[in-house]
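Only a part of the assembly is drawn; its chains keep their places, and the rest are absent.
Think of it as A and B in the order they're written, each chain with its own count starting at 1.
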Amino acid sequence: MVPRYSRPDMTAIWTPEARFRIWFEIEAHATEALADLGVVPKSAAKALWDWWATNPAIDVAAIDAIEAVTKHDVIAFLTWVAEQVGDEARFMHQGMTSSDVLDTCLSVQLVRASDILLADLDALLAAIKTRAYEHKMTPTIGRSHGIHAEPVTFGLKLAGAYAEFARCKARLEAARADIATCAVSGAVGTFANIDPAVEAHVAAKLGLTVEPVSTQVIPRDRHAMYFATLGVIASSIERLAIEVRHLQRTEVLEAEEYFSPGQKGSSAMPHKRNPVLTENLTGLARMVRSAVVPALENVALWHERDISHSSVERYIAPDATITLDFALARLTGVIDKLLVYPARMQKNLDKMGGLVHSQRVLLALTQAGVSREDSYRLVQRNAMKVWESDGELSLLELLKADTDVTAALSVAEIEDKFDLGYHLKHVDTIFARVFGE
Amino acid sequence: MVPRYSRPDMTAIWTPEARFRIWFEIEAHATEALADLGVVPKSAAKALWDWWATNPAIDVAAIDAIEAVTKHDVIAFLTWVAEQVGDEARFMHQGMTSSDVLDTCLSVQLVRASDILLADLDALLAAIKTRAYEHKMTPTIGRSHGIHAEPVTFGLKLAGAYAEFARCKARLEAARADIATCAVSGAVGTFANIDPAVEAHVAAKLGLTVEPVSTQVIPRDRHAMYFATLGVIASSIERLAIEVRHLQRTEVLEAEEYFSPGQKGSSAMPHKRNPVLTENLTGLARMVRSAVVPALENVALWHERDISHSSVERYIAPDATITLDFALARLTGVIDKLLVYPARMQKNLDKMGGLVHSQRVLLALTQAGVSREDSYRLVQRNAMKVWESDGELSLLELLKADTDVTAALSVAEIEDKFDLGYHLKHVDTIFARVFGE
């Protein structure tokens, strides 16, 4: 976890305090269910909840000190709770194994992290939608291979981003469901020493489902799917971030990250305004993605379980969720405050002497009876002249002067092919697909 | 693609012939829709389909020869089709761009690949289920950290694998839906030169949905999610493969891959019977997983598209699907024919002098009023003696001779804790969760 790429709500999920609080709740809910089953006294559960109702502070240092002796985190925690609650606490954890607590806790943490990330995605979607409608009909050049192709609108670019992040949200909802399971099944998952009803009770109280087959641990294919999904979302962030970086290039400059009054772009060059937020997002995307491979490597635990996954998760569970939360929020801010320059978009659109209309002329020639091959050649030979003139020459003028072209198309017909509106006629259709409105 | 790790049905999807056939269908369906819209003559679509009805061979070499000149694969294909169909073919591809064909084709191929993989998963699930029920009550030692823990059944191990691959199937179904989209939207996705109705028609004919916003290409977050899902499935394969490899270790030998009569395990050591299939699966899992990162890196294409994803997909789309198909089939065969040795399982279970029952004694002591700490110490001090005796000593006998223990528990109570059946009483519950029966 890198503090500068962290936000407090997500970070709070991963503190020792938060973890111990969830541990307590799991233990107390389980004790309650055990009491209902008559396995332990009802007073045991009551004692736990009564203590909890005093909203006790969690003394992390004290628990750590016990762990330094026992070398076992859950035993250390139980020992500390027993010191606080007293004798009744000895009924806690009856028939359970550490992983019942640890793994169910991780599920709770990942669910909470997911809820924050889902809210982040909602905020991002809202920001994108607002800007998409604002620029629904703002013409700009569409580029393939980095080369001018044909006109689009800036709103269309954003509509595409919206659709992509809406998919990401659906994927995250599926991933959240995948890790929202509870295991209270004992040392090898057989419920030998604990009734399945305890698991069901804990699951219900915590908003989880029961794990069909746990083997001391919750199977790690669930977590692998979860982190793989975060990796996909990170890649979508990277895509939009790179779009902004391209648009802010000096030669393009169709949009810019907001630049606050006191800001310095460079210690050395006072003229600089750099897209540092989206460059940063590009890097953060790499980091979130870097969790995917270790999460996949965590799946193949030995037999009923080995503990190799644990250290990996101590890193990637906080890091990937905290970084992704930060990145989504940062991207939302970038989109929200993005400086958009329609005039520059128009200027760039006009830059290549009308080359962007070449396909329409090609089609018109074809429809006028010229073979596709010949049509292509006729357009290309004029287009290349414009290209080489660095946009000084006009494709329209060259075509009107090309007698092979005018043999097939009238000047009016040619001029008609240079209409920008032609390209934007289905923007409504696409917006309706995306925003359903 | 490595031939020895390939099966014909999956491989057939990725041949040039198969690709060209799909290209033709996309073009012909599109021409049909264009004809319905009155953009091209109905005779054009008819000419295409009439030719197709003759079931023409695809001359891959001829198309490649044209591409060598045009340096453009779709133009080469269209040129070749035009040579076959004649003049009417000039109406093909009207207003379309190459990627409309290429990307929709890739969707069709990935959908077909998914259907094979889903069938593979069904076969694997069936094989696992059969063996799970066969060994539902076959006792075996559960192991955590590679160390004997408590008894489970071999059927429970397989039930866990079943549940895991059932999740994999659900994930693959979601991934299939994610890539089952069609784009026929022109050079930058604006439908400038082609009506959205064409896309809808092609999509319907091919069993796809329309892509809400394509930008010459179908957005690559879809493919990233697809390959990430294959990576998760591969990791689950690895997990079960490693389980078999562990079980076949000489010292464990609770199960073995089927060893055919003529087979040689080693050119040098005639005594060897090696788990080569599951070792192979471990490696194949690494390969399928290796597609995940490049697929994630493919998401952030520049602006409306760049073509960097294309070469990546030429490798990973065939390789990952062909390898996963092969791996799933191989794993199915391994499970189907797995030699299972219940007697050896029992022998291993008995190996550690009853240590596997230590927890029950611990719990009984606790319930008899001994503090948890003291209970742990009492059991551990006897268990460590057994451990150090390499299973020669018996935990039961030692406990019965420990006066601190017998102060709390009668001999009969102690003996009662060494009952195997106690551990298996919830196997039915777990099977019902997994198999719903």
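Note that in this section a contact is a pair of C-beta atoms (placed from the backbone, for glycine too) under 8 Å apart; a residue touches a chain by one contact, two chains touch by 3 or more.
None of the values given here were measured: they were computed from a predicted structure.
Sequence-identical chains make up the whole complex; the displayed set comprises 2, and the total in this structure is 4 copies.
The rule is simple: only the chains that are shown with their structure count from here on.
Computed from the mean C-alpha positions, the centre of chain A lies at a distance of 24 Å from the centre of chain B. Chain B contributes residues 90, 94-95, 142-146, 149-152, 156-157, 159-160, 163-164, 167-168, 171, 174, 178, 186-193, 196, 210, 212-213, 215-216, 219, 221-222, 224-225, 228-229, 231-232, 234-236, 238-239, 241-243, 246, 282, 285, 289, 292-293, 296-297, 299-307, 359-360, 363, 366, 371-373, 422-427, 429-430, 433-434 to its touches with chain A in the complex.
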